[in-house]
Each structure stands twice: as C-alpha cells, then as structure tokens.
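All protein chains but one are shown at their positions in the complex.
Note that the chains take the letters A, B and C in the order they are written out, and that residue 1 is the start of every chain.
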C-alpha cells in the first residue's frame, strides 16, 4: 500500500510537470486530468472517500473538460507558445522550495484516521460548515452570471 | 435571535431579486434602485445592531463592532459605485448590480468571521464577482486586459493564500482563529505566514504585489475602479487585521517587521511612481497604493492606537479615494479624456465637482482639516509611541511628496482660465456633496466615528 | 463678555469662501468682493472689541470643548484669548480688512474675482483660526490651511510661468518647515499626552533635557519655514509674482508672522532652554543681516520689500531669542502696519506705471501728494527714525539684547539696523525722487486704493505713542532705559545710514557708480544682488547630492533599462518609450529634489512593464523575500 501510494504521488508530480513542459495544449490538458485523478487516488488512500469521488467528478469531469473545450475554441493550429525565462524560474522556485522543504522535514504527524465517508462529510456540511456551504452556492451563481455575461454575444 | 444576520441576508436577497426581475422586465432603473435601497437598508440595519449593542457568534459568522465598522465601509464604497453606475452602463444592468451586490456580500462575510474558511470563501466570492465587473466593457480591449491581469494574479495569490491556510491546518488541525492563537504552529509556521501575507498583500496591493493595481485600475470601468480602491482593497486590510493581531500574536515580532518593510516600500514606490503619470486614473491608482502603505503602518505598530489608526485611515481612504475616482469618472464622461492636462478650467465650469475633487485630493495628501490628515496623524503618533520614529518620518516625508502630484491636479483645475464644456449629471453632484461633508466630518474628529474605530480595534486583540 | 464670542471671528470668512467658490459662475464679480469685505469687516470689529477689552481689563479667556477621544487621551479643541492672541487678531483682521478694500479696486478687471476673494477670505479665516487656537494640533491644521491659501494665491495669475514655479516652490519649501513642526508636535504629544498649550507648559519640565531641546528645535524649524528665515528663505522673493494685495497681506503682514507668533506662544518653554534661545537669536540676527544686505541692490520693486520682510522678521525672531518677547511683538505690530503700507503703495506704483524695475522709475512724487507722504511715513518707521513706531520697537529689542549682555549680538544688531535705512531710502528715492526725471504714466488710482494706505500710514505714524502701555499690557515685562548711551548711539547709526542714502540716491552728491568700480564693492554688490548665491548653491547642491538627476538627464534610457534587465525581466529587452525630462522650471533645491524624484519615478514606472508574467515573477520574488525576512526577524 505504502509503495503504491509513493508511485501515485510520483505519477502526480510527473504529470503535473508534463502539464507545464508539454508543447501541445491538448496534451497539457490530458496530463492535468491525469494529475487530478492521481490526487483523487491519494484522497482515497487516506480514507477520504467523498473527497476522492468529487475530486474525480469535478476536476477531471468538469474542470478538465471545460479546459479542453476552451482549448479547442481558442487555439490556432500549429502555433505553440514557448516558455519564458526557464532557468531563472528554476532558480527562484528552487530557492522557495528549499525554504519550505527545510522546515517541513521535521513534521512527523500521522495522516488518515478519520473516515471521510459521505455521511460524515454531509453531516459536517450541514452543521459547522453550514454558512460557508451556502455561500459556495452564491459563489457558483455569481460565477455563472459573470461568465455568461462575458461569453454572451450581444446581438443588437 | 438571528437579527444580526439580516444585513447579510438583504445583500443576498437584493441581487437574487434583481436577477429574477430581469428575466421578466428589462429595465434600467429597477436594478439600480433596488441595489441602492438594499445597500441603504443594510447600512441602517448595521447601525441598528450597533445601537442595540448585540453581537452574534455562530456558524462561523461573527458579527461584532469590527465587522460592522468594516462592512459599513464596504457598503459606503458600494453605494458610491452604485449611485453613478447607470451613467456608464449601456446594457446588462441586472448583471452589473447583482455582481456588485454579491461582491459586497463576499467582502462583508470575509471580515464577519473568526474562521479562515469563511475568510477564504468571502474573499473568493468578492473577487470572482469582481473579475467580470472589471471586464464589464467587454468590447474594449483595455477592460479585458485589466480583467485578465486581475484574474491571473488574483488566482496565484489566492491559491498561495489557501496553501498557507492548509499549512496552518497541517500544523494545528484547526482553521479557527481563536484556537489557532492557542496552539503552537510548529516548524511550518513561517512558510504559512509568508503565504498568507502574500495572499493579503495582493489584495491590499502592497509592493511588490501591487503590479496589478495600476493596470487594472486604469482598464476597469471607472465605478469599478472606485469600488476596487474603496472596498476590495479594504477587505484585504480587514482580513489582515483579523488574522494577524489575534491569531498570530505569538509571531508578532516576525510579522510586524514584514509589515513595516512592506509599509515603507508601498508608501514610497506608490508615491514616486505617481509623480510622472499623465492619466489621472493611473495617478490615483498609484496614490491608492501609497495610501495602503500608511494603513500598513498600523499593522506594523500593532498597538491599539495603531490598529485604530489603520481603521480610521481605511475609512479616510475609502471616502477620499472612492469619491475621487467617481468624480474623475464623471469629469471624464463629459470631457472624454482622462489626461490631467485636460482638467484645466474645471474650477470655473463645474465648481462643485472641482471643489469636491480638491478636498478628496487634499485629504489623501494629508492636509488638515480633512480626514486623511487625522488618520495619518494618529498612525504616525502610534509609530512614534512604539519607538518606530523612522517609520513615522518616512511616512511624513512621503505624505509631503504626495502633495506634489495632488497639487498638480488642483493647479490644473483652478489656475487656468480655459473654457470647457462640462455638464455633470446629478448623481455625481450627490457624491460630491457627500464626499465634502464626510471628509470634513471625519477630519474634524467627529467623535462617534472615532469611538467606533477604537472600539473595533479593541475587539481585535 | 465679548471674548466668549471670539470663535465667531473666522466663521463668516469661511462661509464667504464657500459661497464664492461654489457660486463662482452665478456670482457677480462685484458682489463677491463686497461679500468678502463685509465678512472681514465683521471680523475686524469683533477683533477690535476683543482687543480693547483685553487692553483695558488685561483678562484672559479660554473656551474649549472635547474634540475627540484617542484611546485614553481626550483631545480638546478651543480658543484662547490673551494679550498675545488679541494683539495678533487685531493685526490680522485689521490688515485683512484694509487689503480687502484695496483689492476691490486693484482686482477690478480680473475675471476670476470670486475665486480671488474666496481664497483671500479662506486665508483670513484660517489665519484668525491659527491665532485663536488653544492647542498645537488645531494650530497646525490652520497652519497648513494658510500655507495652502498662500500657494493658491501666489499662483493666482497662472498665465505667468513664474507664478507656477513660484507657488510650487513656496509650497514645497514651507512644507519642510511644516514637517519639522509636525514631528515636534507629535514628539511632544507622545511624551505629554496632550496638545493643549496650558497642559504642555505645565508638564514640559518633566521631559528630559535632550528631548526638550529637540522638541523646541523642531518647533523652531516650523517657524523657520513659515517665517522665511535662513536657510529656508528662498521662497519669499519668488512668491512676489502673486497679486500685490496678496503679497501685502500674506507675505508681509500676517502669514509669515505665524512663526514669530508660534515662538511667542511657546515662550514659557523657551525661557527654560538657553541653548535653544541662543540658537534662535543667532538664526534671527543672521537672517536680519542677510535680508538687509540682499535688499541693498535688488531692482524689483517688490523683491526689495520681500528681502526687507525677511530681514525684519529676522529682527523679531532675534528678539524672541534674547527673550524680548514684548519687543518682538511690538515690532511685529509695527512691521505689519508699515510693510503692508509699503506693499500697497508698491501696488499703486505698479498699476500706474506698469513697471517693476525701480531703476527705471522716478519722479513719482509728482502724482498727488497723499501716497508719497504716506509711503514716506512707512519708510521712516521701517528705517527706525524717531519718533515713529519702528524706532521704539528697535529700541526695545536693543534693550532686551543688552540685558542678555552678549556684545556680539548687540553689534550685529546695530549693523543690521544701519542697513535698513539705506535700502529703504534707495527704494523710496528711486521711485519718488523728483531729481529723477522719468515719465510717469497717466493712470491714476481711485480712493479705494489710496484710503487703506492712508489708514496704515496713520497707524504706523502713531504706533510709537503706545509703546509703554503696550509693554505693561504684555505678560512679559521689559525694563527700559538702562542703556541710554547705547540707545542714542544706535539711533545715530540709523540716522547716519539715512543721511547716506539721501546723499547717494536723492541728492546724488555721492556717485554710486564710482564706488562700484572698486573691486571689493563690485564683489559685495554681486553677492548682495544674488542674495549670497544661496538659491543657486541649493541648485548645485541639489544636483550633486542627488546625482541621480544628472544620470537621469544623460543616461535615462540606458540606466533604467539596465536596472530593469538586472532586476525584473531577466535578460529580456524591454522595449521602452524614452521620455525626455521635461523642464519644470523650478530652481534651487526644489529642482534637484524634484529631478531626482522624477527620475526615480520613471524608474518605478518602468518596472511596471505591463506583462502579467513579470508581475507573477515579482509575486514569487516577494514571497521568497518575505519568507527570508520572517526567518531573520523575531526569534
């Protein structure tokens, strides 16, 4: 189990890297979906079943497909945009990585334990997280209003 | 029992009604009036809660003097924007006003809580509603570019912010600010702090996270620029005031240094960059950045007086900058340009607007007897009291530099005898009168406001 | 008690300001002037009543209300009437009243009359507010407001480019003083916990000696900026581009005295610090000498008076420094009368001849006798010829100096008072002397312009009579007459100067051109004409100290792009539009500072490349920096 998880983590990171590195937009999107799926698997491995499910549903299903769709809408054939400042980026990101990784080595907490079953999460969402959960619906509504306004063609 | 939640409910019901009515009647006036009435009711409900002295603390919502003070400030920014928006819009009024109300609701929620989850969701609601508003003139490239910059940079910084929160959760298993203050954060505390500072630094446009501000402020529709400066930015400060003094008190030595350095950089860079601007909107955007620097002084000092000073400066900047953007929007509508050069002769052709703009600018420049002077004075005092004389001195020098470019606008308005045609419509005049009265009232130390600010600051520690 | 209503004095003036600015278009030009004059007349009458009641009863009044609360500190606001403030109130409202009347005619043809009178009313209101204030914070608020009005009014005729630069210079340089003063006030508040004068005076002694000195020096810095003392005097000569009534009211009679008033107000604090008072005394006397010396050779009719103002305020500051507070205030009163008079007379001359250069004037005596005679009284008073007011106040200052017993100061003072008659009678002779046969214009001034001049001449002529009752009324007593020989000596020195000036400029018995051929005199002349080159050296210093500006003008593009490349864009060429540095036309220190700020401004602008990628790079850099700062700071 442990080694399986390590392999999944590794795959998640590799495919995340490929999102950045691959020249083809569609490949990027597919790697992104793959990476999302891997994260979902990681969720399942710590017993967060509900989260694992919606991770796959929303990310791979909704977000990934939306990205792909938009790529088809906006891309021109044969045109690929190169990256900028590759090496300075690596230096800076590496520096930040060092600064975060160094203190995190000493973290020795256990993970997993509580079962993220759907009913447990549901109970939580309707008690402690009630208002944030309701507000999420407003966030979605406002995003829909905003996005449809911008996408909409004005015919007059 | 849930009376304290009514102002929030109003700001939820109003946009929903606006959207629902729009499905039936396509009207210009209904969304406009409904929104303004809704905001006014919401403000009066808040005042009512304030007078009755009750507070609410349940379901991650916490309504107290601090949250009411800031919520009213957001609502004032919202009403400034809403009052004049119809002058700028051609279509899609319902979308505009409902997004505005949603954004206001998000801001109010972000400061009316003691939980990081609610803070994050409130901030996201506010900014996700603001992005379409920034690109509301969707046929204009500038507007879309402004929105793209805001979208990407807001996305990055809020992602880093939530990552910081997740690191807090890794260390403490809680997102509640009060519990957070009792638990040691462990080795991951500093990266977590840094990410949270970045997330907030973006919202308050602190240097070097300020780059979006001038571009977005210039490209956005002017009422939204005003809203970004007067309310959205203040939400960032509200969140900072909520998180740092209370939850992270044990790391005060660390973050006060960071805020002091940010304050110096923000004040200075904003001021210096403003000097050479020719577009008044862009100049005010830089000035708005430098004003954020002054607010940061209060956080760097982190005493009661300092935090109260920050809160008063938030109010002063909300009124001064918000009204100034609205007024230049009104002027730009009639003379069709935003160049400072073209403001010549305005003092003669529309004296009320010119006077109000002058007072706004003088207040921003910290000239007595206007609001900006009092707030800066309190901030500098608090810095001196905490033996941070250097910070106060830099602040004073900066406010002296800022006079230079504000005076340039005033000079252009008053000292030239040029005939320009400017017929400025009534909503702008209302804003002008409101700005003059409120800036003088706050500047002369109208006691209830100051008292509220100080009590609000007291709830923070 | 009339004193209780003192707070009413500024109110009508503020109302008139509001009316004039808001109803700009709808108001008739004439009406705006009458409104303002009416308001100032009310203030004048009230001030006079207060002055009389203070003079007769010698009583004080202090009214105050709670202003706001700041934590545990309760900030109060109120007004304080005592001999000092009632005297100052009278001076301000009297000169304002006369200048307003004068302006009714002087500004007759100006199209922006409502704006002029509105701003003038705001000035008078703020100035009376400054005088009435009972605490430092309130005083500072009005202090800034009068500075703002001064800025607005210097630049009133914006068509002239000098007006723009002059007003900017005045504003920026006086702000240096304001910053010092504000720092002083804040420092004091953090130690004492109150802004009120009385509370401060009571508990100032508890502060440590160094802190006392620093605070007092900071406050003195404020006075230096406002009252145009060395080394911040450079703005006054340039401020003369404003309308003449403005020069008379703001830059001679009232606002520039605010510094002296502040020093007189804090006299209880000054008395305890001999170091600070001696610094003040030396600054004052050096300014007096500098002003008088520079006034000797100027050509502009108003600039001579401006340097003279610098010099005489120097005398007042000097008098404060030697603890002759009542002498200082008496000189303040006299100076307000005669200098306003001279400026108004200069205004008459300028409107009638249309010229500013006095070397091209003459024979003005021919045009009606009233103005020349009135001006003569003013000049005699300024020169310190007995028995006019100026002589009495100079004698009082001398007495105070003698009590200090510092003979360096005494001799410097006598030297400075030797120069006064020379420059002022050069001024007078070149304009009025019948020996200079120059053509005089045929425009003539109406009674509204002549009357205030005559009124001021009367005051200047009679002021000397009240010198002993004035001395008794003031809270500080000054013993007279212990140094009779010196008094007579100094008077003789002044008379010598007077005679010399008459011989050279009126009777032309001594040929000034022959003296000028002497090399030494030539150098002296040059230095005087250029006001010791202080202004120019500021320019050079400014440029050197901020070598940025040189880089800016030469290597703008190269340098900025270099920095950008190094910092932000990591080797990518930024396509930048080069912007040439616009010549802003301010000289002196302002130029240096402004240029370097503008250069950094263009630097700051160019970091703003407009590219999202660069911005996100900055976010990353910022994150790393903050993380490092967090690690370094704290434990």
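Everything that follows uses one rule, which is that a residue touches a chain if its C-beta (ideal position, glycine included) is under 8 Å from a C-beta of that chain, and two chains touch if they have at least 3 such contacts.
To be clear about the criterion, contacts and distances are computed from a predicted model.
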item: Undepicted complex member, UniProt protein name, chosen from "Acetyl-CoA decarbonylase/synthase complex subunit alpha", "NAD(P) transhydrogenase subunit beta", "Dihydroorotate oxidase B, electron transfer subunit" or "NADH dehydrogenase subunit K"; value: "NADH dehydrogenase subunit K"
item: Neighbouring shown chains of the undisplayed chain, as defined at the top; value: A, B, C
item: Selected from B:218, B:342 or B:386 as touching the chain missing from the view; value: B:218
item: Option touching the unshown chain, where C:62, C:508, C:525 or C:613 are the choices; value: C:613
item: Contacts of chain C with the absent chain, listed as residue ranges; value: 605-606, 608-613, 616-617, 620
item: Residues in chain A touching the chain absent from view; value: 1-2, 5-6, 9, 12-13, 16-17, 19-20, 25, 28-29, 32, 35-36, 39, 42-43, 45-46, 48, 50-51, 54-55, 58-59, 62-63, 66-67, 70-71, 73-74, 81-86, 89-90, 92-93, 96-97, 100-101, 104-105, 107-114, 116, 120-121, 124-125, 128-129, 132-133, 136, 139-140, 142-144, 146-148, 150-151
item: Interface with the undisplayed chain - residues on chain B; value: 117, 120-121, 124, 128, 131-132, 135, 138-139, 141-142, 144-149, 151-152, 155-156, 159-160, 162-163, 165-167, 169-170, 173-175, 214-215, 218-219
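Simple rule for what comes next: only the chains that are shown with their structure count from here on.
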item: Comparison of A-C and B-C (more C-beta pairs in contact); value: B-C
item: Chain A-chain B separation of Cα centroids, rounded to whole Å; value: 31
item: For chain B paired with chain C, centre-to-centre distance based on mean C-alpha positions, whole Å; value: 39
item: Separation of mean Cα positions, chain C and chain A [Å, integer]; value: 67
item: Contacts with two or more other chains, residues of chain B listed in rising order; value: 190-191
item: Two or more partner chains touched - positions in chain C; value: 621, 623, 627, 631
item: In the complex with chain B, residue positions of chain C that touch it; value: 21-25, 66-71, 75, 77, 111-112, 115, 137, 140-142, 144-145, 148, 151-152, 155-156, 158-159, 163-164, 167-168, 171-172, 175-176, 178-179, 182-183, 186-187, 189-190, 579, 594, 597-598, 600-605, 607-608, 610, 612, 614-616, 618-619, 621-623, 625-627, 629-631, 633-635
item: Residue ranges of chain B touching chain A (in the complex, touch as defined); value: 12, 19, 59-61, 91-92, 95, 98-99, 102-103, 105-106, 109, 117-118, 121-122, 124-125, 128-129, 131-133, 135-136, 138, 170, 186-188, 190-191
item: Chain A residues within the chain B interface of the complex; value: 99-100, 103-104, 106-107, 109, 128-132, 135-136, 138-139, 141-143, 145-147, 149-150, 154
